[in-house]
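Each remark here refers to the structure printed beneath this line.
Heads up, one of the protein chains got dropped from this complex, but the rest are sitting where they should.
The block that comes next holds subunit A.
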């Protein structure tokens, strides 16, 4: 392709660039050229490459040339460019940044945002008089598309800009957005999409996401479609009419008035006149523009003379070195993996902070106002360092960060690269970064990540298969917008990349779910939410159903959070705490429930003492100085080790030549392991058994991440129970698990040589998994999320009080009943699909069991091995997992007896 030249830019723009002392970058011009050809594009670029401006430049140019609308009712013009961001704050930020060129060039362009915070009168006005550019989020897009005015609003849409696409597509929000995009392309077939993304492993996945996935030659409905539907189809599928950007775009929608029909066709012809000739596959991929990252990042592992512990994630030994790095750099971002680590690191750094450096804390649980203050101070260059979690992974452009420190295991190669990208926004200078391992295993992980960074290997997740619960929500939304014909909606949905493989049966099941719940016992026909009229069109039953949809849109089901308020102790009445202090932030309700008054925990940079739950808030006081927090952990932001990095770690472990590249303390430890036990090969599973203090232990190291290991532990203990080995509990971390029992595991394996193979056989994913799922609290949580997203039950809003008897329904009860009476119901299938990759990570466990089949090495030992020590140290640190209610109750009952007999 010929190099795009600056001549594509109108004079006003060239002057503006010059005035700013800039030169338009090549990819910015490339995108301009692609826009001229009516192509959708994926722009892959590192941070600081001017991605956002590249995404908007074509729109600004077109809008500048179009001139201002008269704004009269007669001359009503629809939206020109829609921008979608994963974060509300990012949308607002970008809107502000866009105003600069618009004002400086005095362009007649109206830019507005639409978020959950937009007041209703402004929303109404936006529908009445659409802005030229609208910046919003996936949820707001869903709401707009479900609006009765959606067709009018979007009819003139030319461009959709999807920011941070790599992060959007990995979740259900990405599914929802893909469905919205498919609808947009139906309403406005002339529109093109631009995706802005960081470097990813499979750019083709994102390229597919941006354009309708439809093979014009294969219509899954051919022959099934009612004759009146097929009428409009003829022209569009006929090979004479080439419709490169959106094949089949004319097959849908109610017959438009003749005038617009003609203009649409003209539009199509103009676009199809693009010079490049593409195969059919290419038509289902957006074009790709890649900006190579400038200089190689200067990234290393922080090595200490001191020995790192075998377990733990606090990296306490490294704090002085980190502090020194902060002191000698301009601005440092210290990334950690969990909020607990953030709290801890912040505390430790301040203990060392004799210079009084401005070091701040930022994580997702802190109160919004506090977070904003930190962000503003950061942008103004007032901070020396920020200790932060994933909340800062995304988006907002920071000032002059010249160093990134990542404390703890990187967990994923792509994640670490994106974090490093946060530093040094002049992309031609190398970013400087340090990886700080917190324990010896993390040295391996850091080594593997460094290798991956140098090879620029990526481990972003696979493309998603669209979730059925999200589809249910979308179907209801579409019914709110317009009456629809089943076949047409199906075709439109299949155009969305995540749903390209959706079967007609699943689609029908989702429609049936939306209508009446879709149960085989058809009890609810008369209450149906959407109904099929005599004209064959499905429509929403009444305005109340539409209202219900609007209240429940979105895919983020917050684990219920509870506010933490600082209380004041009363001097006059010791022991009495008044809820008079400020709100510090929010913690998970589940975590709050496990606290008893007097417990101390780290939060918002302080050690707090839990005083109780007052109304709907946690009341806490500052603990006395020097108090150590007792409660070790609360959930949040625990990423499992990526499969890719895990494989690399196993490879390093298995290859003694690689050990030379590790710090000496690590090599020494591995040599000891080899002497005392075995160092497993890259595909083997080492299982060690040993007795200790009247118990029998079994450890193994699959390296498949904490979630998969938890599931493995649950299933292993079930099987051991059946084998009469009396398992007592297990602990899991990212690398392995340790199970302890009162039965002698090694003796059993000695008598029965096939025992280990049987214990770890893949069939544990059959009945054992099913049995466990029946009672698993993780599975119930997963089901709850699906039930809310699909619209089975209504969302509970924060601040909505639980008073007296609950008026809502517990999804746990629904789960029990549904599982028993209709185990293949679409909602249960949706929940199982989530369990495969989500909290239970069953798919990864399955791959592991397959990998190790016939490759289990059982090593009976008389005492714990160096490798096993690391996971054994988790005992007492991690909670013991159990979903067995009776065990918990028996323990509580025994407590009563003890009391009675005392």
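The rule is simple: a residue touches a chain if its C-beta (ideal position, glycine included) is under 8 Å from a C-beta of that chain, and two chains touch if they have at least 3 such contacts; residues count from 1.
In the analysis below, contacts and distances are computed from a predicted model.
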Chain not displayed: protein name in its UniProt record ("Ligase-associated DNA damage response endonuclease PdeM", "ABC transporter permease subunit", "Co-chaperone protein HscB homolog" or "Putative ABC transport system ATP-binding protein"): "Ligase-associated DNA damage response endonuclease PdeM"
Which of A:117, A:862 or A:891 contacts the chain that the document leaves out: A:891
Given A:106, A:523, A:625 or A:693, the one touching the chain that is not displayed: A:523
Absent-chain interface as seen on subunit A, which is shown: 513, 516-519, 521, 523-524, 527, 529, 544-545, 548, 593-594, 596, 613, 775, 792-794, 802, 804-806, 808-810, 813-814, 816-818, 820-822, 825, 879-882, 884-893, 895-896, 899
